[in-house]
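Inspection log for the structure reproduced underneath, given as structure tokens.
Of the protein chains in this complex, all but one are displayed in their positions.
Which chain is which? They are A, B and C, in the order written, and residues in each are numbered from 1.
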Amino acid sequence: MALSRQQHLELYYWMQLNRKLEDLLTVMFRQNKVVGGVYSSLGQEATSVGTAYALEKRDWIAPMIRNLGAVLVKGYRPRDILMQYTAKSGSPTGGKDGTAHFGDLHEKRMVSPISMLGDLIPVMAGIGLGARYLGRNEVALTWIGDGGSSTGVFHEGLNFAAVQRAPLVLVLENNQWAYSTPNYLQARLIDFADRAKAYGIPGVIVDGNDVVAVYETTKQAVEQCRRGDGPVLIESKTFRRKGHAQHDPAAYVPKWMLKEWEAKDPILRYEKYLTAKKLWTEKEKNDILARIDRELKEGQAEAEASPLPPAERAAEGVYCDGCHEIRAEWKRSPKPVKPGKNTAQWFEGKSPALAPSLGASQERKEKAVVGPSNPGHGKNAKLKKHKKQRKQRK
Amino acid sequence: MALSRQQHLELYYWMQLNRKLEDLLTVMFRQNKVVGGVYSSLGQEATSVGTAYALEKRDWIAPMIRNLGAVLVKGYRPRDILMQYTAKSGSPTGGKDGTAHFGDLHEKRMVSPISMLGDLIPVMAGIGLGARYLGRNEVALTWIGDGGSSTGVFHEGLNFAAVQRAPLVLVLENNQWAYSTPNYLQARLIDFADRAKAYGIPGVIVDGNDVVAVYETTKQAVEQCRRGDGPVLIESKTFRRKGHAQHDPAAYVPKWMLKEWEAKDPILRYEKYLTAKKLWTEKEKNDILARIDRELKEGQAEAEASPLPPAERAAEGVYCDGCHEIRAEWKRSPKPVKPGKNTAQWFEGKSPALAPSLGASQERKEKAVVGPSNPGHGKNAKLKKHKKQRKQRK
Amino acid sequence: MPVMTYVQAVGRGLWEEMERDPAVLMIGEDIGVYGGAFKVTDGFLAHFGRERVIDTPISESAIVGAAVGMSYLGLRPVCELQFIDFIACCFNQITNFVAKSHYRWGAPVPMVIRGPAGGGVHGGPFHSQNPEMYFVHTPGLKVVCPSSAYDAKGLIKAAVRDNNPVLFFEHKFLYRRVKEEVPEDDYIVPLGQAAVRREGRDLTLVTYAAMVQVCLDAAEQLEKEDGLACEVIDLRTLLPLDKETILSSLRKTNKLLVVHEDTRTGGIAGEIAAMVMEEAFDQLDGPLMRVTSLDTPVPYSPPLEEYFLPNAAKVVKAARDLARY
Partner (left out) sequence: MPVMTYVQAVGRGLWEEMERDPAVLMIGEDIGVYGGAFKVTDGFLAHFGRERVIDTPISESAIVGAAVGMSYLGLRPVCELQFIDFIACCFNQITNFVAKSHYRWGAPVPMVIRGPAGGGVHGGPFHSQNPEMYFVHTPGLKVVCPSSAYDAKGLIKAAVRDNNPVLFFEHKFLYRRVKEEVPEDDYIVPLGQAAVRREGRDLTLVTYAAMVQVCLDAAEQLEKEDGLACEVIDLRTLLPLDKETILSSLRKTNKLLVVHEDTRTGGIAGEIAAMVMEEAFDQLDGPLMRVTSLDTPVPYSPPLEEYFLPNAAKVVKAARDLARY
């Protein structure tokens, strides 16, 4: 599982490409070339890149607005993103939508987000389940913010995924702020990983500014999914070092906090690490930076050369009328799978066939009933678990 | 806090009234006098009655469909409920709505539910917050099923209540089934009380068929709310011994399971307890039963005497046009309360003014970062908490 | 030909589609062992297995969301909402995720969302609603409201095969009251085509779902008592709307009465009114008139609900007014 030298350099390349692409977007925003806002992931690049890098080509992502790093790792080029932000005809959506709102179901396996936070979670659970039904061992990964974790659909999606043991990795990118809202107005939690406890799934915490840690933690989560053990929630602790978007000076963020996190910059940290570990040469670094520079220049040129879309395109494409051939890709014989049993059968005398294994909670000791109990019907009685009850009946 | 003899008899009265009222409804249903379905709480009476009995008159409830016991404790009479179920003109809603869908904002302090599960949770949080703003120390209590705990609004409501420390007691009535759906298809949990961990609030478990335990656990929760410490989730473990509603024979419930829970009948258990503890006489028991009999007869007579509502009433009451005087009842001077500070101030050097105290989670040891970390930037580094960071800066 | 109820016809259509195409899946609350609150999927679990008949937690947004994900893989999930009223709980997923997907980034969403709609069964405010107009007003969806068992089967099969998201509103008043011969063949009723249920030259009643029978009853009475020959159009699909069938009837009768069980303000009658003015104003020999439910929630008590709903008497009265115009 250890990363090769080559992989280290790739991680570095993606993080720098992520950052420098956003720098370029900021410049273009100031030049009024961007339509709409620019959302910065400054300081969060290790999370986007490290998580996406842990996936295979067959796996699925759905990015949030601050996950351009992941979009790049998944195979999109700067030109695609620049055209999305400048609303050009050649953009992946042809100008219909902007920012990170695009995707591709066939080559890249990326699902477009919508603005409403949380909605991607059940969708990605559905992708994971659907792939499993088709006989394909594919993992779906998406991100959610500390803020987005308060949405109802976060709960519905993750609970459903847990019950169905969908191969879903949910990265909760805790960057401490949701627009102007600090975490303690978002949830009464120190660790957002605790959200996982409501679903009986693992909730692991990772230093989100440590790209190697992010990568390795995600890799483990992906493997758990690949084994069929169901979803994992990863809380990545990091920090949003710019405002919510370009228009927001983020005056509400205390200076000391910002400074503290500047010191933890994931790219600088990684550079030091690569140097200390002698994983690269100065020349390699410079080559990477030069390559990024070149790619961004090319991308920008291509994007700027693309015209705005023709107006009449606005009227097209509401319905899919023969424009797509829709066909499921089977990796097994599409025969009906084993019929389910009815509930009574599941219960009768044996471990419920559909009951999910309960992971950590199964190992816990049986808990005492909280609150006093009146005598005559079992003082301080332990609440019996089904399993125990079944045993007794035998 | 120990219950007086009189209180024990009252608890018994309410539980029996609850059960016998539902027996009567079932009879009337078979006689085609009921409009719509009848939802039985057979076996769950201790939960409805014990929770509601822990409240004061000033406190608020919002019942679910199986909480007729609580509705009675809150002061409604059998006639009200019988008229709701028979859609009579004299019903609390005048025939506009049925079943437990009624309420009263002034005398009884009961909010009408709607069918959509979970929606009451933020509403009752709002009642708690509103009362606090008005200077009134009132607690709001509502119920949710094991099934209803999967709704998005459960999550949004309870998370919001936790952040705001709203005086809200949420009783999660785990009766093992949601319509035909067994718990293990609802959540990957043994204890639904674990849902509380996602919100940093206490989640306590109580034997839901033990009315005294239910009462005392709820009483403690209400006191925590009264002290201003925020919401409590109580999981009451019980069992739905009839089908979802009259039409449902519940063939999906295994026989042994039903039998097991019949043996735990909350009323029989309580009778044995009262007898063993010499808390009542045979005569008192008979008097209570006779009183219930009489009250139900009277209630039924009254309900049956009420006509169906006049048809034109259907067109009335969409808007409140002067039909209600709307006035908040202040228990303090309605002056603007202390202005808030801005976020930066909250953070600067001191414990955030608005940050909720973190309860149990505050006491936990700082957790190691899960997943490997790369050297050079803190091998196996502990993730520093804000508090610690602030200390270091001083 | 076997005789089937409307609800059986829906189930039969779904069964046939599942047999035909392994990409078709069912997802919803209590649809497995229990076979759904109205038994539409009775027996499906045992036959098709738990991977294709997915019992979910009470999470409408997760149901629709997961179905979207599956549809992105080329599967054809059918979501059951236990009562259509709960569609409000996944409104965001439907209107923002589902409806806009193909337009925004070319990702088709071949899925169906179905469930029991409509009143007349004393279900009260939350088990009787007609939510069709929320979705007729949302570009990107198709909206289907069958009135007969034959159509129920043919339309659900067409909905499953459609490459777009289809909302399929079954009228629960008709579930067991409509009983008729339904072919065992693999036939579909195409989406977007209205049906003329009765021919007439004096005026046209435009309607759908449970109101079709109400209009046929009214037409019968008007024929007998007034000698008025009413044409009755069953829209079947509300979006896309079959304008041509409405307009060609209008060209014959020159008078339109729209009858819908949905509440009045913002109902489909308005849309039809605007459409006929745009397309055939000079064909109107009188105003388009409407008979609808009241602009209130659906009340629970039987006399209130009767007052709230359209019925044959109200249609007859309006038709007479219109005929006299």
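In the analysis below, a residue touches a chain if its C-beta (ideal position, glycine included) is under 8 Å from a C-beta of that chain, and two chains touch if they have at least 3 such contacts.
Source: prediction; values computed, not measured.
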Touching residue (missing chain; options B:128, B:148 or B:243): B:128
Residue of B:164, B:209 or B:300 touching the missing chain in the full complex: B:164
Candidates C:200, C:297 or C:310 - the one touching the absent chain: C:297
Missing-chain contacts mapped onto chain C: 85, 88-89, 91-92, 95-96, 99-100, 103-104, 125-126, 133-134, 136-137, 139-140, 239, 241, 263, 265-275, 277-278, 281, 284, 286-290, 294-297, 299, 325
Residues belonging to chain B that touch the chain removed from view: 92-93, 96-97, 101-103, 105, 111-112, 114-116, 119-134, 140, 152-153, 156-157, 159-160, 163-164, 317-324, 326-330, 334-340, 342-343, 354
Footprint left on chain A by the chain that the document does not show: 35-36, 87-89, 93, 95-99, 101, 114-117, 147-148, 150-152, 178-181, 185-187, 252, 308-315, 317-318
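One rule holds for everything that comes next: only the chains that are shown with their structure count from here on.
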B-C or A-C, whichever has more C-beta pairs in contact: A-C
Mean-CA-position distance for chain C and chain B (Å): 37
Distance between chain centroids, defined by C-alpha means - chain A, chain C (Å): 38
Where chain C touches two or more other chains at once, by residue number: 32-33, 56-57, 59, 61-62
Where chain A touches two or more other chains, by residue: 152-153, 156, 159-160, 163, 342-343, 354
